[in-house]
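A protein chain is absent from this complex, but the other protein chains hold their places.
Every chain is named by a letter (A, B, C and D) in the order it is written, and numbering of its residues begins at 1.
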Amino acid sequence: MSIGHYLVLSGVLFSIGAAGVFLRKNLITLLLSVEIMLNAVNLAFVAFGRQFGTVDGQIITFFVMTVAAAEAAVGLALVIGLFRHRESLNPEAFTSLKW
Amino acid sequence: MGSDALLFYIFAGAAVLGALLVVTQKNPVYSVLALIASFFGLSGLYVLLEAPFVAVVQIIIYAGAIMVLFLFTVMLLNVPREDAAEWDRAHPLYRPMAVRIGGALAILLALELGWALSRTAGLGGGVADEHPAVSSVAELGRVLFTDYMFAFEVTSILIIVAMVGAVVLAKKREE
Amino acid sequence: MNGLPLLSIAILLPIIGSVLLLLVPNRDGSKDGLVRNLTLAISLVTFGVTLMLWAGFDPSAGAPAFQFVERHAWIPAFGIDYYVGIDGLSLMLLVLTGFLTPLALLTSWESVEKHVKEFSIFMLVLEASMLGVFSALDIFLFYIFWDFVLIPMYFLIGIWGYDQRIYAAVKFILYTMAGSVLMLVAIIGLSWVHQSVTGEYSFDLLKLYELQIPAGTQYWMFLAFTLAFIIKVPLFPFHTWLPDAHVQAPTPGSVILAGVMLKMGGYGLIRFAFPLFPEAALYFAPLLATLSVIAIVYGALVAMVQPDMKKLVAYSSVSHMGFVVLGIAAFNMQGLQGASYQMLAHGVSTGGLFCIVGMLSDRRHTRQISEFGGLKTVMPRLTAVMLILTLSSIGLPGMNGFIGEFLIMLGAFKWDPRFVVVAALGVILSAVYMLWLFQRVFYGKITNSHNADLKDLSFREWAIIGPLAAVSIGMGVVPNLFLKPMEPAIQRLVDRVQAHQPLVVEKPAATSAIVAEVAR
Amino acid sequence: MLALIPLLPFAGFLVNATMGRRLPKAVTGGLASAVMVLSFLLAVMQVWSLAAMPPESRQINQTLFTWITAGDFSLDLALRLDALSAVMILVITGIGSLIHIYSTAYMHEETDEAFGRFFSYLNLFCFFMLMLVLGSNVLVMFVGWEGVGLCSYLLIGFYYEKKSASDAAKKAFVVNRIGDFAFLLATLLLVVTFNSLDFTTIALAAKEMPVEVTFGTISLITLLMFIGATGKSAQIPLYVWLPDAMEGPTPVSALIHAATMVTAGVYMIGRNAVLFEHAPITLQIVAVVGAATALLAGTIGLVQNDIKRVLAYSTVSQLGYMFLAMGMGAFGAGIFHLMTHAFFKACLFLGSGAVIHALHGEQDIRKMGGLKKHIPITYWTFVIAAVAIAGVPGLAGFFSKDEILFETFLHGHQILWGVGVLTSLLTATYMFRLVHLTFHGEERFGAAAAHGHDAHGHAHQPHPSHLHDAPAPMAFALIVLAIGSVLAGYVGVPHALGGHNNLGAWLEPAFQATNCGQPVTTGELAGIALEDCLPGEEAGAEDHAALELSLMAVSSLVAFAGIGLATLLWLKRKDIPAQMATQFSGVHQLLLNKYYVDEVYDAIIVQPIKVVSQEGLWRGFDVKIVDGAVNGAGYFVSGVSIILRLLQNGSVKTYAAAIFAGAVTILAYYFWR
Partner (left out) sequence: MISSSFDAIIPMLCVALAGLVVLLAEAFRERGEKMPIGGLAIIGLVGAGAASILLWNRNATSFGVVTADNFSLFVNLVLVAVGILTVIFSSQTVDRDKIPAGEYYAIMLFAIVGMMLMGQATDLLVIFLALETMSIAVYVLTGIRREQQQSTEAAFKYFLLGAFASAFFLYGVAFIYGVTGSTNLDRIGSVIAAQSMSGNPMILLGVGLLIVGFAFKVAAVPFHMWSPDVYEGAPAVVTGFMSTGVKAAAVAAFVRVFLSSLEPMIADWAPVLWAIAAATMILGTVVGVAQTSLKRMLAYSSIAHGGYLLAGLVAGNDVGKAAILFYLAAYALTNLGAFGVIALLGTRERANDDLRDYAGLFKSHPALAVLMTFFLLSLGGFPPTAGFIAKWYVFSAAIGSGYYGLAIIGVLSSVVSVFFYLRIVVMMFMTERDARPVPAPITTMAYVGLALSLVGVLYLGVLPSAVIDFAQASISTIF
């Protein structure tokens, strides 16, 4: 398979992830969408790394995973915090700050 | 079409389908499960890219740990359905717009990426044509703890911050 | 005396004074008297220093162009210096500033009752920055003073002004700032031009004078500079901040605003816009002259129908300052001498008019002309002084207003008589609106019973208005006292500018050039 | 020495202005009069020494200091006494002294404050008037020119509590300013043309220039100067202020609005005689305007009922005469008439003042009559002056007026001469109408005066039995002026009557700068130019003696006819005027309302300017458009701000969409640029 295939796949996944941020009305799905985006990036890294024949790409994915984990931890903590305030996970419930 | 190609399309199809399911499911539990499925697809792709350690880590850490954390939260909060609250309709500016705009933008982005890639020379060759794969865990570890030593250390701070932060944000506070 | 950095002393004295005032504990206003006396003393000393500058100034043609020069590196990386020095033109404006500030402070003694300490600090800081504007030879330093002047004035209007003070203050500061920021762009551009020619940055005015600036650049830079200055002057159609600012400002604010701050615009045109960009200046001079004659007639006509005394005087300033710009546009000896002189004259006489309006409004808490009438009966002394200042404003020969206007018209006439024919209408119209004002306020019977027992000038008021009236007359009788020191300076400026030919601009080319530049 | 002449009155002004309110009237008035008399004596001394000089070099110069310098333009504050200004300072200080003396009595009932103010103004006026005539350059003259305007303003508005007085004052100043506008332009043109403002320098330079056959620079300069003169000297179209100026105290009318200030325009033309001679077109205009003004004012004067207004229109009319003379190039004649007019018109005004004084403020001649026996001194002096102005042979007015008419006829302007003669008839008529209505016939004052004017703030009611004649100072002034009215003419007795026209000869050098070396060849203009080139004595003496005599006869006849007509109409057959007034009510109304000139000016100039300024420029353009644009920019920014902030709707998805869109746009730029 050519690198192009992997990159296109990565692009499609990234776009789906990005679209997911808009499609759902659930804070958790929003976070999941961001995870999809990060995974799309990971795929690109690994593909590039494979092409260059180095381990850099793979190693970078570890860091990305770490970051994703950290984000997930903080993000979920915030989701819980929000839920405590309004008993809702709808992002539109949290628009008290505006204009 | 070789077996590689077949496997690629199977895994790619799984990843994309999983991702699509994530963003179309109303129930977050299903979304999380679909994402795990998608991760398996990705994991397969990593194998195809001769990165078995990444594939394993993807399953163990990503699908196994992070997604469980998500699932745990979903269960904890116990809101299986999206709620269309009254504040949803209170925003005439927003509701249909963001979805449509987001969808359109996503398609645009995909087109742009595809278009850009189609114009890039040298993407047609096979991934594995030029260089042999480096897939040994030993080599991986060596590079990680030499070249990426500092980055590795930085992640420790990152994780401390995340940990302390998550605790500060979520723990019950003695008033 | 030569050893003392007199110029810096003049600029720093008010600042030091304001710091001193800060140290006076006056939360409850119990020390207002002390604050007032101290402030007045500081401003008088400053005036004394400006007079010392005058005394030490060598007005002969062979003397150095700029005297009392002080130069200290400030931001050496960009060739920015603390670089001050004065020629005759600056000197006269310094003296004017020094002269008007103590008088303005005196007018505040009754009209300003709250936050006296803060008021005094703002006045002193204002004075310092105005002195700085007139003596800066580094164009960056000049801009700093120029911009800084806005702040104390903003507070003076905004805190101690009348009902609409906030609107007026905000309008004042935004309007004048909008004009001056483009000048900042041009100043920076100028330093880059200098850098590209000589390889080093410089904001030294005298070095910048020597630059050969390409035509297209001159064109835009001149416009940027001029916009800043004509807003300050203010020239039609950029004048509308002035009536609001004047009307709402407290009396001392109006006095300083009309007396000194408007002069900053004229000074800027003379010192910066014209000599820095001579070709462009000559090219645009007819446009400026056209606007100025419109301002003369327009200001006068609008002044004529104002129901509010302060507004009337404010619009009359528009008219008078139109003369100044006309003289500058002519840019020959007579025009420029006239313009410079008119600035001084207008400072004194209009400053005086605002003082009187302030005195009336202190007594009656209104400035509506219709509220007055017949004041001559109860306050003959004030009437007499008002008459003198009115006549000075009208430009009666033998008074200060005439000398300036005559020289301006003479200079402009030598340049292009058509402008003068229109401008001279101002001579008629100024008589109409000022005398009408005078008649409505002072002549006739007292119809409003509130006016029946108004007090005539107090001693303090005499101390304010007496010097102004005396100087108004004195300037008309011995104008050479003021014209002579300015002559060499103005001669140099005229020589510099008149050595050039007007820019030949193909407008479309220049326009597309700037469009291209903006689009980058 | 020379400077002392104006400075003395100025000193008087300073003292009276600062301390006048605290000093007793005797001191104030005495001081003011004393400085004037002193000034007069000084003037006499100066003129005496001037006369001792040879005629070609009769000049006394005094430069005080350099006044204005700007580049190559430099101007001295300098005074110059020559033949022309000598005549003027004598008139000013002489008649000025008399009027000061007169005023000490006339104004005696004013408060101390007003009394001091009055004399300070009066002194100040004399100072400026002397500066005007003594100034050696245009600008110093302009200082005086405007200064007298200022004093006129102050004095007309002396009774400032009266609206009409302050209106009149303002009107006088503003109308004068219109003239000054032109005068100023003329000054600027002079500087540009001659690079000097010194009269002598200009005259010498102009001498070298050809006479302008077509309208050229000098014509423009002189025309502008003349427009200036029409303002100051109350000629068409700017005469309208002078009748209103009668709101001032009567001595003021006598001094400023009859004897001195209003003649400044005539003096100015005389001062610049050389220039005017180089601009025949302007001279023609001057002559026509002068004649037209003379006639117009004369007709109005015929029907006015206010004693001072009649005299005011008479002044306008007589000033027209002077301009007619100037327009003929007969500068000497103009100045001659100026001088004689000063005497008899001052006398008339002071006489009218005495009448008003006697009647405690009554000015309407319909409410007078029969005063002859009550106030004989006033009556007789008044009549003498009236006879003089009417042009009865032997009195001052006769000689001067006759010279003018003669010169006019001589220059071939028969129409203008006709106008002059007609005016002469009118003058005699309205003057004697005035005399008859005031002094002759039945007494009409009495009860009528009880509710008459109270201009001076008099409290007591007038009563016939209490009428008293002019007190000593007033009588003194009246008598001296009456004598002057008789004798003043004899300084200029024409050659035709065996005189030597001494005044003409005296003045000759002042006007002599004509370039006689270059004969002008073009057509009819040659006449004027050549005429002036010939020395005055030979010019008319032999050739035109007969003509002059016959013209004199005509005007004498006209004078008597006018007096007779007046006697017939307003003394013998009073029904005729009334009948005429009804029969020609239109004309009568037209005349009575002064041709509605004030109303027309008001309607087509004053009101439109006010309305346009108020509604158009201020409330319309300034507030709505200019300021509207400024505020509009502010509102625009706020409006945009309010709209843009709505984008910030608080929804995290919208924000993400913005980021997304931004990213897509950047990429789009890269791939489709």
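Assume contacts are C-beta pairs under 8 Å (C-beta built on N, C-alpha and C of every residue); 3 or more make two chains touch, one makes a residue touch a chain.
Since this is a predicted model, take the numbers as computed values, not measurements.
Peer 1: Counting contacts across the entire complex, name the shown chains the missing chain touches.
Peer 2: So, spelled out: the chain left out of view touches A, B, C, D.
Peer 1: Touching the hidden chain in the complete assembly: which of B:Ala65, B:Ile107, B:Val137 or B:Ile160 does that?
Peer 2: Of the candidates B:Ala65, B:Ile107, B:Val137 or B:Ile160, B:Ile160 is in touch with the missing chain.
Peer 1: Among C:Val69, C:Val170 or C:Ala215, which one touches the chain that has been omitted from the display?
Peer 2: For the chain that is not drawn, the touching residue is C:Val170.
Peer 1: For the chain that's not shown, point to the residue among A:Met1, A:Leu23 or A:Ile60 touching it.
Peer 2: Touching the chain that is not displayed is residue A:Ile60.
Peer 1: Can you work out which residue in C:Leu12, C:Val69, C:Leu182 or C:Val478 touches the chain that's missing from view?
Peer 2: Missing-chain contact among the listed residues: C:Leu182.
Peer 1: Using the touch definition up top, pick the residue from A:Met1, A:Leu23, A:Met37 or A:Val55 that touches the left-out chain.
Peer 2: A:Met37
Peer 1: Suppose we count only contacts with the excluded chain; which residues of chain B make the list?
Peer 2: Against the missing chain, chain B presents residues 113, 115-117, 119-120, 146-151, 154-155, 157-158, 160-162, 164-165, 167-169, 173, 175.
Peer 1: Could you list which residues of chain C touch the chain missing from the display?
Peer 2: Residues 73-78, 140, 143-145, 147-148, 150-151, 154-155, 158-159, 165-166, 169-170, 173-174, 177-178, 181-182, 184-185, 188-189, 191-192, 195, 514, 517-520 of chain C touch the chain absent from view.
Peer 1: Spell out the interface residues on chain A facing the chain that's missing from view.
Peer 2: Residue positions of chain A that touch the missing chain: 7, 10, 14, 17-18, 21, 27, 30-31, 34, 37-38, 40-41, 44-45, 48, 51-52, 54, 56-57, 60, 63-64, 67, 70-71, 74-75, 78-79, 81-82, 85-86, 94, 96-99.
One rule holds in what follows: only the chains that are shown with their structure count from here on.
Peer 1: Of all residues in chain C, which are in touch with two or more distinct other chains?
Peer 2: Not one residue in chain C touches at least two other chains.
Peer 1: For chain B, which residues are shared contacts with two or more other chains?
Peer 2: Chain B, residues with two or more chain partners: 91, 94, 98, 101-102, 105-106, 109, 113.
Peer 1: Provide the residue numbers of chain A that touch chain D in the complex, in ascending order.
Peer 2: Touching chain D from chain A are residues 18, 21-22, 30, 91-92, 94-99.
Peer 1: For chain D, which residues count as touching chain C in their complex?
Peer 2: 17, 21, 65-73, 113, 139, 142-143, 145-147, 150, 153, 157, 160-163, 165-167, 169-170, 173-174, 177-178, 180-181, 184-185, 187-189, 191-192, 609-610, 612-614, 617-618, 622, 626-627, 630, 634
Peer 1: Quick one: which bits of chain C touch chain D in the complex? Just the residue numbers, please.
Peer 2: Listed in rising order, the residues are 171, 174-175, 237, 239-241, 298, 301-302, 304-306, 332-334, 337-338, 374, 376-377, 380, 384, 391, 396-398, 402-403, 406-407, 409-411, 413-414, 417, 420-421, 424-425, 427-428, 431-432, 435-436, 439, 442-445, 478-480, 483-484, 487, 491, 494.
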